[in-house]
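The complex appears here minus one protein chain, its other protein chains still in place.
For reference, chains read A and B in written order, and residue numbers begin at 1 within each chain.
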């Protein structure tokens, strides 16, 4: 039953032969490049401090000294979005990195560690994949408490099983293919074969999927912040900014609109670039 | 062939096996969920009795009863078996913060959530099938909708919900802002929740359709004079549904997560908000209960989908 389903639509979408227009891919790549700069050095882009509160200039509309207006505390929305890029993007990246690392370890162990280990690992994975992801994350947060790091851990916890299954399946395919046997017959050790041949081949498609999944993880992280389970104030974070801004939407649309736009554009760009990469990588796979 | 196709192909073979296998897997998932919930309780730092009570206060007698009920004075294995036994009897425990059994707390809220999930699911299926059938293989329509779908999968549902509320409820006054007032109050939350599902499903369906439309049997059907729409609906769609059904697990999972967010954005009652409040207040019995109920629903939905699978893929019948 559980085997009939996949953990993420990324695994079945966008595999068609048709490509996104080149211009779209370039635009997305350019956006991600700018985003990378912002994440590394927000001070280069934003002129003001993200925490500089000034009640007198609260809820100013975009224009003048505030290109995207000010929030209820009179803080510059543009600066907050720029400084908020780091926690928001890093949450998605870190959660995915943790899940990929853990998933690879579990997947390899299952595929190469013998029948019993494989059965146990895969049944656990089946169970975890059959529990709704966000609920599992909420259970983790109920256990460890809210906070930035805990939210990241929670997301990593529920995405890990999907990667484990993928790595295992990939490893099985490679193991059965001729070249591993060939390498062993040439006198290489088992560990050497795993490190030099199995791992790279199993991980390559995984990384492509993971690239696209960074976007999903980013949305999950911002959802948790939106629900008040993420970073503490006054840390600027897109989901938290949006959550605070929604109460003012009817009188100050810019406070909640721009953080939402930032999330959407980032996820969109990650998806476009990720799908493009996949089409290129998959062309070269065995 | 890609990695994903492997399990899918295997399933087709496995679906033919007796229903016992499926039942076995279902039982295992439920057992796993109980184990996860139990592990959650014991991994949480602090005294288990205090965790179960949460921020409420109870008399020493109640405390003693909790210790007895959960077997907390006995070895961990016994506690685990005790808990398992209680869940088997349908006893999800007591929420000391809400002054009621977890089962009744969830029971009072689950109907509203199921309504939301079903309506949003139905909406998503209808819209994505329509979009896929109308756009598959048609260059311009396809390009436009691909763009829309990309935005659809990227947009966070809480943001979509807020935008919908602002425009259609506060601005135009077309729909009520909050729930409890008949079917029209379901419209906006269902739409907000369905957006990513539509965007995902229609892509999968279209890709499936496009592959199928190049199959020889489609050509045969066309040559017999069948209309294009007829071919798409009567022949191609059925084949395109098969990859879409593999998304069922993701979909159920998404709908549960979506309920937490959408119910909170729209101030709707439901298990999503119940869960969120329980997480914030560390009401662990409720969180554990919701995890169990969710896995039960997952199992039920998957059995239903397996039946649907048989219906759409006639090759599996009688095999």
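The working rule: a contact is a pair of C-beta atoms (placed from the backbone, for glycine too) under 8 Å apart; a residue touches a chain by one contact, two chains touch by 3 or more.
The rule we apply is simple: contacts and distances are computed from a predicted model.
Per UniProt, the protein behind the absent chain is "ABC transporter substrate-binding protein"; the candidates were "NADH-quinone oxidoreductase subunit M", "ABC transporter substrate-binding protein", "Formate dehydrogenase major subunit" or "Dynamin family protein". Checked against the full complex, the candidates A:52, A:120, A:182 or A:195 give a single residue touching the omitted chain, namely A:52. Remark: the omitted chain is touched by one listed residue; of B:36, B:98 or B:205 this is B:98.
Interface residues of subunit A with the unshown chain, by the touch rule above, are 51-53, 55-56, 58-59, 72-75, 145-146, 228, 232-234, 244, 246-252. Remark: the residues of subunit B touching the chain excluded from display are 54-59, 97-100, 105, 108-109, 112, 162, 165-166, 169-170, 173, 176-181, 264-270, 273-274, 277, 280-282.
One rule holds for everything that comes next: only the chains that are shown with their structure count from here on.
Subunit A and subunit B have centres, each the mean of its CA atoms, that are 21 Å apart.
Remark: subunit B residues 2-4, 6-8, 10-11, 14-15, 22, 25-26, 28-29, 32-33, 35-37, 40, 43-44, 142, 146, 150-151, 153-159, 162-163, 166, 170, 200, 203-204, 207, 210, 243, 245-250, 252-257, 260-261, 264-265, 275-276, 278-280, 282, 284, 287-288, 290-291, 294-295, 298-299, 302-303, 305-306, 309 touch subunit A in the complex.
On the subunit A side of its complex with subunit B, the touching residues are 1-9, 11-16, 18, 20, 123-124, 126-136, 138-144, 146, 165-166, 169-170, 172-173, 205, 215, 219, 222-223, 226-229, 239, 242-243, 246, 249-250, 253, 256, 260, 263-265, 267-268, 271-272, 282.
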